[in-house]
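Apart from one protein chain that is not included, each protein chain of the complex appears where it belongs.
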Amino acid sequence: MTPGELIGIWIAAGLTLMMFSFIYRDNVFFKFGEHLYLGVSVGYYINIQYWQVIVPDLYRPVTIDHNYWVIIPAILGIFILLRLVPSLAWLSRMSFALYIGGFAGLAIPNVIHSIFLRQLSETLRPFAGGWGEALLTMVLFILFFALLAYAVSGGGWIAAVGTLVMFGVICLGIWLNWMVAIDINQVIILLGVFTVLIFFFFSLEHKRLVGGISRVGLFFIMVSFGASFGYTVMARISLLIGRFQFLIDDWIKRAMLGQ
Amino acid sequence: MDFVSFVLNLDRRVIYTIVALCVVVPLVKPLSLPIDTTPEVEGIYDVIEQLPAGSHVLVAGDFDPASKPELFPMLEAVLAHCFEKDIHPHLLTLWPAGPGLMQRAIENQAAIYNKQSGTDYCFLGFRYGSAAVVLGMTGSVTETFTTDFYGTPTATMPIYEDVHRVADFDYIIDLAAGATVEIWIAYGAEPQGVPMGASCTAVSAAGYYPYLQAGQITGLAGGMLGTAEYEVLLSRNYPDIQGDKSRPRPTGEATKGMDAQSAVHVFIVLSIIVANVCFYLSVRREREERRKA
Partner (left out) sequence: MLFFKRQWPVIVAFVVGIVMWARYYIPTDESQTLQDEFTRWARILVGFAAILGILSLLHHHVSKIRLKKPGFGFSYITLAAFIVMGLAGLLPISWRWLGFAGMQIHGEGPWNWMFNNMFVPMQATMFSVLAFFIASAAFRAFRARSMEATSLLLAACIMMIGRVPIGKWIADSVTFFNTPEAASWLLNIPNAAAQRGILLGVLLSQIAIAVRIIFGIERTYMGGGD
């Protein structure tokens, strides 16, 4: 191990322990580390700015390629910096208008084509067979789950009877081959997407049938948030494991014990 | 003070200490729990494995040091996989803090496999703009990145004789700490018809399942577990694969960390269950006391 590496590991370990001291309480070591981090990161970003933006996108095109058109966005960029001068801050609006307006225009067709329509078509995929059977399957299932939701949210005995009747019709339909061959998981996905969209639709009051459907959507959202929470815990623990791996493998084993 | 009150009033520093112990002990004394691979991660691995020698893979390392434990080992694993198969990785990052980490990974792996910049791989570096960068690359990679990270002009590099725009790549893999996966799908992979895979932090993994389900990404490696699974797949098929040159190891950092991950997760789940049981017992006790009063 070179002296530079050794000193680096000790400094990294010291700074790591300084930042960890915040767990106990805010203290002067943490504040020192925090402000040092701020300064180092700003110095880092200035270099990235220079070497990855100014040199390749401004300096090279003008001095080597003689492409002087890049001076226009450079001037617009300086207008953005003039936001710090209150009397000239209005100049930055032109730059933001160009950037935000342009990307709004770029985003619309790309997002619609690449994501929105793709996701929608994937949701409806199991029902893209014979349109008659597909329609019947979709209508029967939506009616069944709507009645179930209504019954669950206090719709009374009529809703409960209706739910049972729909369930019977669906079973009969499967037995008599009225409906497309369906994958139950795809049905659950369609149900989930539909009910979640209803949950976020606030133009209708969430009462009775709509309330029942949105409760089913809420259940899907809770399951999804639970999965996200589990994954979030995993992510944070991974970061902690990474730091302890450094402290154990690099600091203690390599730097201190020379292993 | 009885057990229920003790649990409900437990000092947070006791929890911090137990979490720290659950991390440290398995790292010092590994449990070597077996890691099973899932179809999500195999979806990325199999695509790269089936690419012929000379293919071009775009590796977007859109993460910063905050996500290093989850994504840096995946970056090294993907680069090692590419170099094992003589595939040409083209690296870039859409995050300003990414270049330092990408530089370390590519220089490590290039040194191990004796690969040359400009011929076997190219580290393009960073440009601001995210969607602007991806859209620019759909027109021309060398016009968007006129030089690589080291300042060498890209237009004359041998690696760019066959690759001019995003559509010419054989695969895109995005190692994302943020929302760049959507940007690559919306502006790059989907319109240009290039297959794509995603490796992301666990925080954002759950949100990418619609894309996986729709086939817009071939695979999804979420968090440190996804990285560990990729490392396991690599070590199964390439048993001699090396990691960092100074610390050779058959499997990577992510695999070693999974034992600690298991321990902490078990502790958290048990603590949630115990806390909820104690909570319900205390609520029942309060109700009884109110009834007696």
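Each chain carries a letter (A and B) given by its place in the written order, and its residues are counted from 1.
Please note the rule applied: a residue touches a chain if its C-beta (ideal position, glycine included) is under 8 Å from a C-beta of that chain, and two chains touch if they have at least 3 such contacts.
Computed from a predicted model, the values in this text were never measured in an experiment.
**Student:** List the neighbours, among the chains on screen, of the chain that has been left out.
**Tutor:** A, B
**Student:** Which listed residue (A:166, A:213 or A:239) would be found touching the missing chain in the intact complex?
**Tutor:** Only one of A:166, A:213 or A:239 touches the chain omitted from view, namely A:239.
**Student:** May I ask you to list the residues on chain B that touch the chain which is not drawn?
**Tutor:** 10, 12, 15-16, 19-20, 33-36, 38, 64-66, 68-69, 96-97, 99-101, 103-104, 127-129, 132-133, 135-136, 139-140, 143-144, 150-151, 206-207, 209-210, 212-213, 225, 258-259, 261-269, 271-273, 275-276, 279
**Student:** Identify the residues of chain A touching the omitted chain, counting contacts across the whole complex.
**Tutor:** These residues of chain A touch the chain that is not shown: 2-4, 8-9, 11-13, 15-16, 19-20, 22-23, 31-47, 49-51, 53-54, 57-58, 69-70, 72-74, 76-78, 80-81, 83-84, 86, 89-90, 92-112, 115-116, 119-120, 123, 185, 188-197, 199-200, 217-234, 236-237, 239-240, 242-243, 246.
Heads up, the rule we're going with is that only the chains that are shown with their structure count from here on.
**Student:** Return the distance between the CA-based centres of chain A and chain B, expressed in whole Å.
**Tutor:** Each chain's C-alpha centroid was found; their separation is 15 Å.
**Student:** Give every residue of chain B touching chain A within the complex, in rising order.
**Tutor:** So the residues of chain B in touch with chain A come to 13, 16, 19-20, 23-24, 27-28, 66-70, 96-97, 99-100, 125-128, 131-132, 135, 145-147, 149, 151, 182, 185-187, 190-191, 201-203, 205-207, 210, 213-216, 222-225, 247, 253, 256-257, 260-261, 264-265, 268.
**Student:** Using the touch definition up top, name the residues of chain A that touch chain B in the complex.
**Tutor:** 23-24, 41, 44-45, 48, 51-53, 55-57, 60-61, 65, 103, 106-107, 110-111, 113-115, 118-119, 122, 189, 224, 227-228, 231-235, 237-245, 248-249
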